[in-house]
Structure formats: structure tokens, C-alpha cells
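With one protein chain removed, the remaining protein chains of the complex are shown where they sit.
All chains are identified by letter, namely A and B, in their written order; residue positions are counted from 1 within each chain.
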Amino acid sequence: MWLWTKIKQLTLFRKAGRVTLKYPFEPRPAPEGFRGQPLWDHTKCLGCAGCANHCPARTIFLRDLCQELRVLLYDSSRCTYCGRCADLCPEKAITMSDKYELATDNREDITQTIELFMMTCQRCGRCYDMEIKNYLDRLQTLGYRYDSLQVRKVIRLSTAEFQPEWLEKTSTYSRPERLEK
Amino acid sequence: MKAAVVTLNLLYFLALAPLFEGVMRKLTARIQSRQGPPVYQPYLDLAKLIGKDNFNSAGNWVFRLAPLLAFSSVLAALSLLPVAGRASWFSGASDLMTLIYLLTLSGFSLLLGALASGNAFSAVGASREMMTIVMLEPVLAMSLILGAVKSGSFSLAAALSGIGGTKGVSYFLMLSVYLLALQAFVSRQPFDIPEAEVEILEGPYLEYSGPNYALFRYTLNLKRMFYSWLLAAGFLNFFGSPGLILSLVLQTAVILVVCVVVSVIGATHPRFRIDQALKYYAVLVLLALVAVGFGVKGF
Partner (left out) sequence: MDLKQKQELLKLLRAELKDGFLGEEPSGENRLWAEVKREALVRAAELLLQAGGRYQVGIGYDARKSGKGFALIHSFAFDRDGLIAAIRAFAPAEDPEFDSLTPIIPGAGWSEREYQDLLGLRFKNLSNGKRLVLSDDWPEGIYPLRADIPYDLMPPSAEEVAFRLEQAPPGTTVIPFGPFHASLHEPAHFSVFVDGENIKGCEYRGFMVHRGIEKLAQTELTYNDIPFLAERICGICGSVHSVNYAQAVEAASGLKISRRAEFIRVVLLELERLHSHLLWLGVAGHLIGYDTVFMQAWRIREKIMWLAESLTGNRKTYGMVIIGGVRRDITSDQAENIKRVLGEVEKEMLQLEKAIIKDKTIQRRMRGVGYLSREEAIRWNLVGPVARARGLALDSRKDHPYAAYDELVFDVPVVEDGDVWGTMVVRIKEVYEAIRIIRQCLDKMPADRPLALELEGPIPPGKQGLSVVEAPRGEAVHYVLTGDGQQPERWRVRAPTYPNLQAVPAMLLDNKLADFPIIVGSIDPCISCTDRVLVVELRSNSKRLLKKEELESISRKMRPGK
């Protein structure tokens, strides 16, 4: 009985053989419907900031550079490849490609930037109501530090409402000692 | 000439011990539906380990001494072995007791190293290793003593030829005991309890790294090869003493077969707990005693 189970265990590998894939020496394409890196089509993009507003990882940014130029920046550092941007785009300008080999030591390789020339409003001459509707400006009013396109580190100053004096009032403001055994 | 033979034997063991480990790893991987590392991987591992920083994480000299002691005692034990049935150069100054002592010294230096590590897990591993050594060394000793009883002399070459001499009840009993204990001698599943543990993180070897660890692994490989060799040159020595090269080739073939069997058994068993294993060893020790008794009586 014992011997029989051992033989059965030994032969588990008979039908399956060796399952190790030869990747990376052989390519391994992703299946259809795979959610890889999102790709923007600049000919279709409107600059509506729908993708930027709904990205759960807050990794898509939109900014008005000047009166006629709006920049969309997909800073892929936090992208989770969820595909919400592709679902929501009204012009279907975003496709989830099947690219998954995205490791790199240079961020520029996976960043996408679109510069859109905007029409001006015939009445007031500006792009449009950007101070309120523009996602990035909304971020700035809450304290995101994103001064220039070169500075990619977006650090939210949520501690703007927190008073550091509160820390001093706590009983363990100085570095705690090792608790005695 | 005799010194050259001893050197050749040592080189034979040193060169082939990692290869057998590689064969075992490859075979285990194939049973698990994997590709497995190439057969020469253990050589690369040892080379990598030797190139690392020798880090004394316990801070005392016993820690540094233990792997050196283990390795050197195993080498000393190997140099006593008769080659191709002829006694080695050291046979005038040693007998089978020396062999047993040297092997036990190697095991004890592992214990020394584990206890010098100062780590709770190493202490648990050391206690398990101690229990294993206490129960397993008698089986090894009694196999050799059976040969000594049958051939009437304590010299190593005589003991080895004596084991495989007359094929009576004692021979078959001892052979089966040795085969049942082989898995424990080579520390593979289900008996790799002291070392390579998920539970105690490699136990005695936990604090070791770099060249120290390379020495311990090499010691382990050499001991594995030695136990398989004992089976080939002692119990299964059907060919008398042919020429040097031929006997080495035959031994290697038998050791390879033993490796395959050990891997297959190792890949199809979980690890036993120490208390379950000790019950198993106790039975083996009793049977070995009975076998020696039969040998004394002439069976």
C-alpha cells in the first residue's frame, strides 16, 4: 500500500513532463485581453482629464503650460495596469497593450507625454475654465508639490493641516528608550 | 607510490563529491516536473561561496575552527581508505576504529560550530544532530565491526573485504540495515532533520556563510560520497580487487546508482519529526546488533 502510493507520486510527473518554459530565451506573448501598459493615441486625445481624475494610483497628470498648450503626462511609476483610464476615455484614445516587459533603469522609457494644442474660447480667449476643472490645479490647491514637468516626485503635503506642536505635547516626543523587559 | 595512490584517492573523492550532489539535484527536479540546475552547479556554488567575505558572525574562535576541523577530519578519514582493495599507506598506523573516530569527530565539529553560533535555531539543530549522531554512529560502527569479526582483523582493508566475504544471514541482515539507514546517513528526506530545515532555517548551518559554509557543504558532500562508497567497496564488492582504474570506475558506477535511489526516495517522502526518526533508528541499531551477533556465531 505504502509502496503503491509512492509509485503513484513518482509517476505524477510522467504526463506533464518538464513544465519549465524557455522564457526569456523564447518569447512568451501575453494572451488576448491582457492588461499591459496603456498607450495613448495623441490624435484622439481631447485633454478632458477623465483618465487623470479616475486613475486609482494617481499616476496621470494634466497641466496647462500656457494658453494654447496642455500637457498630459503618464508617469508610469505607480501604474497598476487596472485599465480604468481605457474604460473611461470618451474618445477611446487609450488602449491597454500587451507589453509587460517594462523593467528599465530609465523612467523616460515608459513615460508618455502628449502635448495638445488647444483652441481658445472665442469669448474670453482662454483654454477654458482650467482653474477648477483642471485636475492638476485641483491637486495644487490641496498641496501637491508638482511645480514643473521635470520634477516627478509628487508628494502630497497632507500634513499641511497637522500642527507639529501636537507632536511635542505627546508623552513620547523624545526618542523612546528600549522598554524594560 | 603509495603516497601517490592516497593522493589519487583523495582527488577522486574531492573531484566527484559535488558532481553526485548535482546528479541528485537534477533528478529531484525532474521528478518535480522541473528543469533543474545543470549537473555541475555545485561546483559553481562552492566557487561562489569561497569568493565571499569570511564573516565571523558569532565572534569567537570556535566558530572559525569548526568548519576547518570538520573538513580536515573528513579528509583524514578519506585518506585512510583502502583503494582498489589494497590497504592504504596509512594502514600501519590506523585501523577501522580510527576511521570511526575521525568521522565522529567531523560530526562533532558540526555540533561545535552550531553551539558556537549562539543562535536559538542552531541550538535546536545541534540537539537534533546530536541525537542523530548518537543513534546512527553505532550502525556504521557495527557494519565495520561485522567485517572485522568475519575477517579476524581490525585493519580497514581486511574489515572491508570481510563484510562482503561470506554471504550468510549476517551479511544479508547487515546489508538491509545499512540500506535502510543509508537515507539517514546521507541526510536526505525523510531524514534530513538536523539540516536544511524549513522549521529551523538550516539549523546548525544558520550562521555560516561564505568560505566557512563552503567547507561545511563540501564536508557534507564528501560524507555522502563516503557512505555510498562503503556500500560499493564493502557490501557490494563482487569483483575482488581488479586494477586501480577499473575498480575506481566500478565504484563510481555503483555510487551513481545509489545516488539515483537516494534521490528517488528523497523526492517521494516528507520529512520526519525527530521523535519519529529516533524510533526508526532504535530499531535499526537493534537489528545491527543482532547481525553482529550472527556474525560472531559464524552465520
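Just so it is clear, a contact is a pair of C-beta atoms (placed from the backbone, for glycine too) under 8 Å apart; a residue touches a chain by one contact, two chains touch by 3 or more.
As the structure is a prediction and not an experimental result, all values here were calculated from the model.
Checked against the full complex, the candidates B:Asn9, B:Ser170 or B:Thr268 give a single residue touching the omitted chain, namely B:Thr268. Only one residue in the set B:Ala120, B:Val169, B:Val249 or B:Val283 touches the chain that does not appear here, and it is B:Ala120.
Panel shows subunit A; residues 1-2, 5-6, 8-9, 12-13, 16, 19, 30-35, 54, 56-57, 80-84, 87, 96, 156, 158-159, 161-162, 166-167, 169-173, 175-181 of it touch the chain omitted from the view. The missing chain lies against subunit B, touching residues 28, 31-34, 55, 57, 59, 118-121, 123-124, 127, 189-190, 192-193, 197-201, 267-276.
The definition used in the following text is that only the chains that are shown with their structure count from here on.
If each chain is reduced to the centroid of its CA atoms, subunit A and subunit B end up 56 Å from each other. Those residues of subunit A that touch subunit B in the shared complex are 6, 9-10, 12-13, 16-20.
On subunit B, the positions that touch subunit A within their shared complex are 30-35, 264, 267-269.
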